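Every protein chain of the complex appears in place save one, which is left out.
Chain IDs A and B follow the sequence of writing; residue 1 opens each chain.
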Amino acid sequence: MTDTDQTAPALVDVTLRVNGVEHTRTVEPRRLLSDFLRHDLRLTGTHVGCEHGVCGACTVLVDGDPMRSCLMFAVSAQEHELTTVEGLGTQEAMGPVQQAFVECHGLQCGFCTPGFVTTISAFIEENPDPTLEEAREAISGNLCRCTGYQNICKAVVRAAEIRRERSTSSTEAGERA
Amino acid sequence: MKPAPFVHHSPRTLDEAVAVLGDVGHDGKVLAGGQSLIPVLNMRLAQPAHLVDINRVAGLDTVTVTDTSVRVGAIVRHAQLEKHDGAYAVLPLLRQALRNVAHPAIRNRGTTVGSIAHADAAGEMPSIAVLTDAVIEAIGPRGRREIAAREFFEGPLQTLLEADEILEAVRFGRFAPGTRTAFLESARRHGDYALAGLGVAVDVEGDGPDAVVRGARAAYVSVTDIPVVLDLSEAVAGQRVSSASWDGVEELVQAGIAPEADIHASSDYRRALAVELTRRALTTAATTTEPATTTTEGHA
């Protein structure tokens, strides 16, 4: 049962564009995108809760669309534009979804939160004024064990509101300028 | 849970992909969306030595609507097909079914053709393939071949596809004018594999509440080993859509399915569920306001 053919396959150079910045690392082809982001790029905001695509904690945006980073190989994610939770705002300048989560108490332990933030950020781009019911449906592919989801639903609606407010004020600012 | 090592191949053309898969044969696996395959790899339930990643193969990412079919390339994502207005206009069943495939984040990556190749009895799209009389386009070292969806599935997770063949596309057949469709399933949780589900195609004559059902066919999810089409016409023909009773379908459905028990539901329960879902799906289809496939002209 010792397989001589099981010598380690060649390492590959993987270049990913994450949050607008290009990074290259040499890894095994089996390196999951989630591990590449977390351990090779040390963007640890993307969390791993199940590694079989169910929980959604590892959701990142691939060309703007939410996908499970535990169900992609880093090598397959090349030539795409990736966005992680770190790319959606900072503590000093939070994105609309992040701001809404704080305001609505949309998180407790915070472990699932990055996956919700990415998912909802994409959702409100497509649906800028969702109802609470649409909000609930939009988050129904992500597991949270702490909040019971109610405040996350609220945060979706609030995030859309913040996004609209900001785009109005930035438009106004632009018009004034 | 980390996958075992493999050699990654990233062909840019279909010829290259066929060549490399031909070389690695039984040690290789085609990677398209990977939403079924990668969990299996992560759990090390499968350990292929080679993955032929077709995500960058040119020309496989298109949806083409023709007079007779909707042709879906091998790396068209579920979400791409679901949102494709042209496909929806002529074959609304695709969108009706795709909405039930897992969750949006999975549909953003997973491919419709891949789910047909995977041939999971709990998958939605294999059933849609047989219900639409789809044609499977395969390519391998021995060239291209076309396989009728009704013959393609051999058993759970088993198809006629050879280890060195790639599914290039699936052509979902368009229904005859007057066909109304619906898809309905019941899962423990939203987005889970269904306990039972089905797509139906109801052949209707006329318009409005007085329209009359001429026939109906259904293909099931999770209650048959392989997707099969049940002809329910004898039980439903002649009913008016607005006042139809579908009670007559029970015997046909019972005879046509063979659900197995698992930790989520007993076999008997799945039977009863499949029967009831059939009635409800027929009602939905017969009274649908979604585009019927009657109007075949004028859709770009």
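Here, a residue touches a chain if its C-beta (ideal position, glycine included) is under 8 Å from a C-beta of that chain, and two chains touch if they have at least 3 such contacts.
Heads up, the rule we're going with is that contacts and distances are computed from a predicted model.
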| item | value |
| --- | --- |
| Hidden subunit of the complex - UniProt protein name among "ATP synthase gamma chain", "Cytochrome c-type biogenesis protein CcmF", "Dehydrogenase" or "ABC transporter permease" | "Dehydrogenase" |
| Given A:Val14, A:Leu43, A:Met72 or A:Ala160, the one touching the chain that is not displayed | A:Leu43 |
| Contact footprint on subunit A, counting only the chain that is left out | 1-2, 8, 28, 30-31, 38-39, 42-52, 54-55, 57, 84-86, 88-91, 94, 97-98, 101-103, 105, 107-114, 117, 136-137, 139-153 |
| Touch residues of subunit B, complete complex, unshown partner | 1-5, 39, 43-44, 186, 188-193, 195, 263-266, 268-269, 272-273, 276-277 |
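Throughout what follows, only the chains that are shown with their structure count from here on.
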| item | value |
| --- | --- |
| Distance from subunit B to subunit A - Cα centre to Cα centre, in angstrom | 29 |
| Subunit B - residues contacting subunit A, complex | 1-8, 10, 31, 34-35, 38-39, 41-43, 49, 51, 53, 55-56, 79, 102-106, 108-109, 190-191 |
| Touching residues on subunit A, where the partner in the complex is subunit B | 5-6, 8-10, 12, 28-30, 32, 35, 51-53, 56, 59, 62, 65-68, 70-73, 75-76, 79, 119, 137-138, 140-141 |
